[in-house]
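What you see is the complex with one protein chain gone and the rest in place.
Let's turn to chain A:
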Amino acid sequence: MKSRTDEPPRFAHWLLTKLHPDDTLEEVEGDLDELYTYWSARSGKTQATLRYLLNVVSVLPPFVRKREQEHKPYSNLTTAMLRNYLKIAYRTLQKHRLYSLLNIGGLAIGMACCLLIALYILDELSYDRFNPNYSRIYRVVEKQKQADGIYDVAVTPGPLAASLKKDFPEVELTTRIGRWSGLLTHGRQAIEPDKMLIVDPSFFALFDFPLLLGDVTTAFQGPDEVIFSEGMAERFYGKDWPYKHILGQLIQLNTQQTLKLVGVARNPPSRSHIQFDVLLPFKWLEKNDEWSMKWNSNSYHTYLQLRPELTNTSAGLEPFAHKIRNSLQRYINGDKTQLMLQPLSAIYLHSKFSFETDWGKRSDIVYVRIFIAVGLIVLLIAIINFINLATARASGRAKEVGVRKTIGAQQLNLIGQFLGEALLTTGLAVGLAVFLANFLVPLFNDISGKVLQLPYHLGLFWILLVGMTGVVSLLTGLYPAFILSSFRPVTALKGIVNAGKGRSFRQILVIGQFVLSVSMGIATVVIYKQLSFVQTAKLGFDKEHLIYLRLKGDLRAKAWTFKQQVEQLPGVAKASLTTSNLVGITNSAFVEWEGQAPKDEFLMTNMNIDQDFVSTVGMKVLAGRNFSAQIPSDTSGTLGAYLINETAAKRMGWTLRTALGKRIKHWGQDGLVIGVLKDFHFRPLHVAIEPFIFRYQPSNPYFNLLVKTEPGAIGQTLSRLAAVYKKNEPVSPFSYGFVNQDLDAQYKAEQRAGRIIFYFAMLAILIACLGLFGLAAFTAEQRTKEIGVRKILGASIVSLVALLSQDFLKLVLIAILVASPIAWWCMNQWLNEFAYKVTIDWWLFALAGSLAIGIALLTVSFQSIKAALMNPVKSLRSE
């Protein structure tokens, strides 16, 4: 016996046994052992070990030469073979036109969906990335701790930006953005821009908003300057503004102040969360509003650009974020508010801030995720179709497999062949998908509210298409390829192919398809039910026939005479002066009340109204009385009157009765509660009703006139209103809105998502049914003889149809049972976003389920009836 130490290194030996070709392993193993003994005798153990290692490597692949095998696998990559494969693939496609159509069509629809959704998502994810330094730009946001909880707030005090720049060397640049509104006039042109921002000069350094006209280095150094966007320049000066000398022209702001036009900026890209028509300098704000430079002016967005070394490494940012977190205490004594950094690229999709402090373009990452899921589901359903049809029809190609194997094809060759066929089908489907997507882009843009195009000019697009073709053809082809290529030639040629093979697998896949599509169906029904609920919900006031007019310029002073003139117009039922238009009211302040416990404080939303408000909007006084013009104390400056809502009464510990006559101090103004109004929704139905207080202070400014119109002839009434408006305020344009439309617009994101999911659910069901149709056709074809025999023995057509359909219906039923809890859970998650929501009733599932069954039945019965009606003579003739 040799001792263990004489043995060659075990690892090398193990490698050899694992990797060396089997047929020469024995001799090589022996030879190397012998050589090892020879080497260690001649030059010692270490040398021997080294040489052994080297020589083992020399006989491992790829160095080693394989002995020619007795049966060398034929390479199927010869032109003759390829031509044969192509021919067979073409013939199979041709021979089974229906199946080919179902396969290619289903896949094409699925992939077209994926393409569109991918476009949508890429667009959503690319926001703000046009800024070259986007990865270093952060917005400073606040986490405010208030008595009733922690609020995320997107605004920060005016002096914060400068202080951060001074105190933190990590900060390279800062800029502030504030919001403003007003009327711009130039000569006889008067325009009220939608999006007017106040910015620091560094705005142009931080963000990539180039000036087409004007000099960035000098712009906004002075207070009385203004910059237009291209769009605004065009509105003021016409399309040929670049040829007019407009720089330096004087623009009036609110007819009182004169600003000099110092530049025209390129229109902000649509993929920017910052959108503007007009820019004003912060210097101007500082001159006109001292408060903006105080620490308690929490109204501005603060953006920081950090030094590159901070954001190059993932760990670099953390210490700075930590340092800055509690830095507000340095500037405001005892302020517990924390400062957070929000990356620029996250602002568009990840902004959820309280008190409407975040303005500009927003979307929600949740919907991006939902769309990704929806797209993949539709594609998955299409892929399952392919797999099902391919495996079901495998027996049809069993003979071909048998012949090929007999002639010498190996399983690998066959797998290659069938994968190639899948690639061919998928390739055709991708082509069709691009065509479809191209055709559907306008429709999709309409639904999604975006302006998307297929990026044919991008190399990446084509690479993605090729990648998708590869992945999808692998997914579709792999399983069928293994099934088909595993037939044993003897049985295959004898014609004994178990058609039932893989049947339960197919059934599971069909169930899976229907689980997905029925879930989407249920989701659609729930979303629509919730949307119609929020749109028809009783808000506590009558939103129909309610118009709001914005009071601008001189009208604010002349509000009462304007109101009187409006009330006399035909078609106007009632009118009321208010501060808000009843859509998403957010103006809130702390309140003190009789019997308040110490430290018990909360924010109360408020609105200044007049005596006609309650009757104009149709609110209900539950206790006490409405404001009255006849009672002087209602408008008294020392001890006025307040109306509160039920929730407010409850929050302050009163009942409807006891609330009356209680003393409240709100915004420094004392008053008595004279009435309690029934609760009404003043914010979207996402949030619960909160305490609300109405003031009646005619001397304070009103911003809106709510007009209740008579039903019908709204157009005429509007033109009359416009005429009265023009008479009183000739400068500012007449602007108005319909309260019900604006209320509906609050649910735009949900409506859009609902529409998209609706369309994709339809597609999912359609594709699943295509697959079902194919399978039904296949089963009917397989059972032709059985049906013939049954008919001869007296089976009725109805019983035959039932026989053929029930198998599939069973699957759909199971799918509904599985889908219901899944959909219920998912939709509950979605509904939790709403404080007021519909219940998910059992009938929703019944509805979606019976729809699915109905559609499936239609699909299947077409084939079943066709089979049942067939003449048995024909089906039994050939044997």
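Assorted remarks:
Here, a contact is a pair of C-beta atoms (placed from the backbone, for glycine too) under 8 Å apart; a residue touches a chain by one contact, two chains touch by 3 or more; residues count from 1.
Everything below uses one rule, namely that contacts and distances are computed from a predicted model.
Entry comment: the absent subunit's protein name, as recorded by UniProt, is "PadR family transcriptional regulator", drawn from "Sarcosine oxidase subunit gamma family protein", "PadR family transcriptional regulator", "Transport permease protein" or "Succinate dehydrogenase".
Screening A:G30, A:G495 or A:G712 for touch with the missing chain picks out A:G30. Interface note for the absent chain: among A:W14, A:Y38 or A:W560, the touching residue is A:Y38. Counting over the whole complex, chain A has residues 24, 26-35, 37-38, 54-55, 57-59, 63-68 touching the chain that is not drawn.
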